[in-house]
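Omission of a single protein chain aside, the complex is shown with its protein chains in their original locations.
A, B and C label the chains in the order they appear, each numbered from 1.
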Amino acid sequence: MIDVYVRKAGPLHRLDPRVKIIGAVMLTVLCFFLSNLSYLLALLIFMQLLMLLTRVSSRIYLRTIWLAVRLAIIFVLIWPFFDQAGEPMLLDLWVYKVTLPGFLRSLAVAARILLIASGWFILIFTTSQSQLVRGMVKLGLRYDLGLSISIGLRYLPRFLGTMDQIKEAQMSRGFDMRKGGPITKAKNYIPILIPTIAIAMRTADELSQVLVCKGYGASKRRTYLRELQMRKTDGLALFSIASLGLLLILLDIIGLVQL
Amino acid sequence: MSVSDLTYVYEDGTLALEDISFEISKGERIGLIGENGSGKTTLCKHLNGILRPSKGRVLIEGRDIAEMSISEVVGKVGLLFQNPDNQLFCSTVTEEMSFGLRNLGLTEDEIATRSQRYARLLRIDGLAERPPLMLSLGLRRLVTIASVLAMEQDIVLLDEPTAWLDRFQSRTATDAIKGFASSGRTIVVVSHNMKLIADLTERAVVLSRGRKIADGSTREILADKELLRRAGLSPTPVSELASDLGIAGHERVITEDDLITALCRGRDGGVVRP
Amino acid sequence: MPLFSLRNVTFRYPSQEGYALRDISCEIDEGEFVALLGADGAGKSTFAKLLNGVIPHAVRGTLTGEVLFKGVPTTRLQITGLVREVGLALQDPDVQLFLDSIEEELAFGPENLAVPPAEIEKRIARALELMEITDIRAKSPKALSGGQKQRLVIASILTMGTETIVLDEALSMLDQSVKKELLDTLKRMSLREKITVVVASQDAEDIYRYCDKMILLDGGRLAAVGRPSEILRSSQVLTSLGIEPPQVLEAIERIRDEGPTDVSGRLSRYFLSQLSENRMRGGS
Partner (left out) sequence: MGDGRLMSPREIAVLGIMIALVATMTLILIPIPATKGYFNLGEAMIFFAAFIFGRRIAGLSGAIGAGFIDAIAAPQFLPATILIKFAEGYVAGTIADVLRERANEQVVRAFAVEMGGAIMIIGYFIYEAFVLPLGFDTSAGIGVAIIELPWNISQAFIGGLIAMLLVTGIEKSYPRIRDLKT
């Protein structure tokens, strides 16, 4: 579940990671500016169409976006307790009053949540971890931070594996961690966490020596075997994203479509 | 203990073990051999109930291991994992050795005497209060061996017991394991070191790519160089020497003793092609 | 001038009592294939790390005496300069492979040294060829076997332009046949490109046929240095230090004691003919 990159070739996979990162960030910012339901919904539908291009299987997509859907539903359900302005009244249950404008407003927030989520998922589904870090470094993230992110992402699955092995070893020496209530269960994790962290710390020690051995920091400017290259399509994509964003903001300010 | 038609498929769909069947009688000393990735470790995890077969069964004394609780299985089968670090959980060697004994429900007195006995046996009795993770790799390994043997189960699975040990440590460990097995307990030694297998076991099961390709007396299997080659294993150094030199009866040379017998049996049976 | 010379080197780690190395003096020549042997805790790792300057540059501790690399004390050289010449491979390949693709792994070192891309490309091709793994370039690092991973680790050091490779217990967890193949590759590389190779190990099995020199450590002290033919005159030298001797040598000694003398004489000659210094065909 950690490696959600979809290993297929698609048009979005070929896009320069920088374009996709800028796109995801812009979409997030845009979402907070827009409060017009029609725009948000239109954008949401557009994003779902883009999602088709990621070639992600619908089962995996639904599983990944489930948390966002849950939050969106909570917002829609809670909303009528508080925002009861406007007519007509659709439902009136004592303190729980659903009005049409209020309902549409809650839908707008729900759409906003789903939009932000789908924007980042498109990035994550179509960009490998190393491309992602490369892109961020090219966009101005410090190289050393980028390197530690790469290291972190590489070790995440390994530490999950270490924890499994420790669990198995404890089980084979008769320790049953599944017993007990939530507090006991949390406490049962401590004998697993301590060796995991201790091993991680020894790894950090060795890793720092490996970095020294590989000449990390030897030269102020390092070279790259493969440079990221913006192609025409990348430029075009970037231009379209930017213009679409601007257009929506402008429309929102002018208030052409009212809802 | 018996294993029948055991098949195991990983979550990602790779086939790890395929249709493996064999039986282990009480008191047997069995070697489980094969190259890295042949499925030895995965098979061990089935024998101790950590993994559940995708197909087939593992029975202990006639009972299906899948239906036994952790404490029931652990009462009968012990497992030494290959990597010493993922099986050290405590802050001192003494606690480490008591960990399993406590889960067996022994009294504090029994725990103390038994862990002291095994610490002496593995020559780690001077390290009682040291944190295990701070010890050298070889000593960490000895601590894990002591911790597993101290539980004194009827069947003990040992995954590469002498890896990372130097000569002294390795002698200590093999002596302890031999002593342990001589009291009627069953041991299964997993290794790609044929010298160790020849020393410790009488029967060998050969795995290759998740399948059982041979099962027989250790001597016969280690003498079958073609079989070893197919399994990606190297014969013992003296066995190679004997066949390099074309010593008469070289097919049967596995240990140093065999070499000496082969050479001394007849003067004309000596070196033919130096 | 020897490539390395250690003069009365003593080292101790801050969080450990006792000395890791005590009063070591010895030399390693250019192009030599060296076996660094010792029991668990004898100081092999510390010795290995002294050679490429990780000690004392990146590992804390107190060092007295000096390690000379091409005549210059390593304390006076920049660590970033030293690692270009002397590479160190550790036991666990997984710690040393931390990037997403094999190519990134191979390029990481030279990129840090600001080597131009075209030159990196050349070095990668050479390193893969020397390590005999030209076919793995497009694979995922996860799909590699244990032996291939170790080869990749060594290749990723070679791309930095190093002329010395130090392996700190890097072979001990490999299957025996895989280990022999890797030793073959290293020997061929060493002979062809005059690359100095130092292999630290707890047992002398296998390695004894490849090395030109054995350095024996015991509890942080230097126990013996010599050519294999000198050290292997008796397995006792090794066994008394807790180092596993070649099984064949032990067998020969028993035959000498128990069996016909002419046979043991011929066996000994055969054994000696297997040593690298006596093998003219070299490598294979």
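In this section, contacts are C-beta pairs under 8 Å (C-beta built on N, C-alpha and C of every residue); 3 or more make two chains touch, one makes a residue touch a chain.
Please read all numbers here as calculations on a predicted model, not as lab measurements.
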item	value
Interface partners of the hidden chain - shown chains only, full complex considered	A, B, C
Selected from A:Leu43, A:Val56, A:Leu211 or A:Ala237 as touching the chain missing from the view	A:Leu211
Chain not shown: contacting residue from A:Ala85, A:Leu100 or A:Leu139	A:Ala85
Selected from A:Leu145, A:Leu236 or A:Leu250 as touching the chain missing from the view	A:Leu145
Residue among B:Asn36, B:Ser91, B:Gln116 or B:Thr261 that touches the chain left out of view	B:Ser91
Among A:Arg105, A:Arg134 or A:Arg173, the residue in touch with the chain that has been omitted	A:Arg105
Absent chain, residues of chain B that touch it	90-91, 131-134
Interface residues of chain A (partner: the chain not displayed)	1-2, 4, 28, 32, 35, 64, 67-68, 71, 74-75, 78-79, 81-83, 85, 105-106, 108-109, 112-114, 116-117, 119-121, 124, 142-145, 147-156, 158-160, 163, 181-182, 185-186, 189-190, 193-198, 200-205, 207-209, 211-212, 216-217
Those residues of chain C which, in the complete complex, touch the missing chain	14-15, 58, 60, 98
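Basically, only the chains that are shown with their structure count from here on.
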item	value
Chain separated most widely from chain C, comparing mean CA positions	A
Where chain B and chain C are represented by their mean Cα positions, the distance between them in whole Å	29
Centre distance in Å when chain A and chain C are each reduced to the mean of their C-alpha atoms	45
Set of chain B residues in contact with two or more other chains	none
Touching two or more other chains - residue numbers and ranges from chain A	none
List of chain C residues in touch with chain A within their complex	49, 52, 54, 57-59, 79-80, 83-84, 87-88, 90, 92, 94-96, 98-101, 103-104, 107-117, 120-121, 124, 156-157, 160
Residues of chain B defined as touching chain A within the complex	45, 48, 50, 69-71, 74-75, 78-79, 81, 83, 85-91, 99-100, 103-104, 133, 147-148, 151
Chain B - residues contacting chain C, complex	35-37, 136-139, 163-170, 192-195, 232-234, 236-238, 241, 244-245, 256, 259-260, 263-264, 267, 270-271, 274
